[in-house]
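Here the complex is missing one protein chain, while the rest keep their positions.
Naming follows writing order (A and B), and every chain is counted from residue 1.
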Amino acid sequence: MKANCTRRLWRLLAVVGALGLLSACMPVATGVVEPLQQQEDSTVTWQQEYRFAPPGGGWQLIDLDEDDYSIAYMKLCQDGYPCQSTFAYAEEPFGYSLDFEERQAEFFKRFLWAGRVIFEPARLRKVQLPGGEGLEAVTIGREPVLGHKVRAKIIFARRGERVVAFYYSQWRPEAAAFDLTEEADFDRFVASFRFLQPSFYERLAEPPR
Amino acid sequence: MEGHQRNLYLYDRFNARVAGVSRDQVATLEYWAEDLGLTFPVFSNPIGHLGIWFGALAEGYPMFSRRTVVIDKWGVIRYLRDGSPDYREILTLLQRLHAEEEGR
Partner (left out) sequence: MLRKHRRSTPAGILLALVLLAGCAWADRTEPARPDMAKQVGERAPIFQVATSQGTLADYDRDYYGKHHLVLTFVPAAFTPV
């Protein structure tokens, strides 16, 4: 009985403490520049690093980590898991080579690794992006034990000398068909994407301040 | 480790080298480095004294904790940080160390 009462008191204290912390942080939080800023021309900017047109049609922004220079959107469909799509801009895509073709091979060794996906060799195609030439890799991966499949379209691009990437993945049960119309949202996102300033790595090439 | 591999060409520009350290046996580390495609070494330190010296071995815990150390070329410890490597912080420091080196 006494222990129960003590526990309740602790919980109350924790709630009051949390509220206190929140209210204390409020003025600070409003003073901080929001990482995602809406612009007048319906594009958004992310941490003043880049600008893009956010997708409509049920795409949800995920993983807003302010230390992360990447951004991702997700969409769930009615059928539940595995019926899910994600697209993202990644500042540090898997792998490490500066060459696109080598990078894509390294990339697919790591991509969705925890999902136990085995990818078919990707179909590669050179593409023209606003910032120069890129490499598009399209493939399908399968998780044979659970009967899931995933369609992946990855576009490798350059920011300075580094390789960055735009990811798109769509999960479906093995028996279901992929929804290819959805990929248009991803393509629009890629086409709208512009860097606003030299990257950390480009600035690193300058003498230290 | 993959992040270090990605930055190797930059470390090279700043006259820096990189290594991982764990308490695994050499054989295990060979498999791991091959799987990741690492071209830099991972140090095998089963006894764990490097972890003790650099504050990466907590008492009563068998494995190293994640921690990054930077030693300048004159043998002085310039950086100690817990957690996964903060690559941008490390690169910024190496850039400064390289400038110091050029100035000497």
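Rule of thumb we're sticking to: contacts are C-beta pairs under 8 Å (C-beta built on N, C-alpha and C of every residue); 3 or more make two chains touch, one makes a residue touch a chain.
Just so you know, these numbers come straight off a predicted model, no measurement behind them.
Novice: Which shown chains does the hidden chain touch?
Specialist: B
Novice: In the full complex, which bits of subunit B touch the chain not displayed? Write them out.
Specialist: Residues 1-4, 11, 14-24, 26, 28-33, 35, 38, 41-45, 49-59, 63-80, 84-85, 90, 94, 97-98, 101 of subunit B touch the chain absent from view.
Basically, only the chains that are shown with their structure count from here on.
Novice: When the centre of a chain is set as the mean of its C-alpha atoms, what distance in Å lies between subunit A and subunit B?
Specialist: Measuring from centre to centre gives 28 Å for this pair.
Novice: Considering the complex alone, what residue numbers of subunit B touch subunit A?
Specialist: The contact residues of subunit B facing subunit A are 2-3, 5-6, 8-10, 37, 88, 91-92, 95-96, 99.
Novice: Taking the touch rule as given, give the residues of subunit A at its contact with subunit B in the complex, in rising order.
Specialist: Counting only subunit A, the residues touching subunit B are 92, 94-96, 98, 106, 110, 200-201, 204, 207-208.
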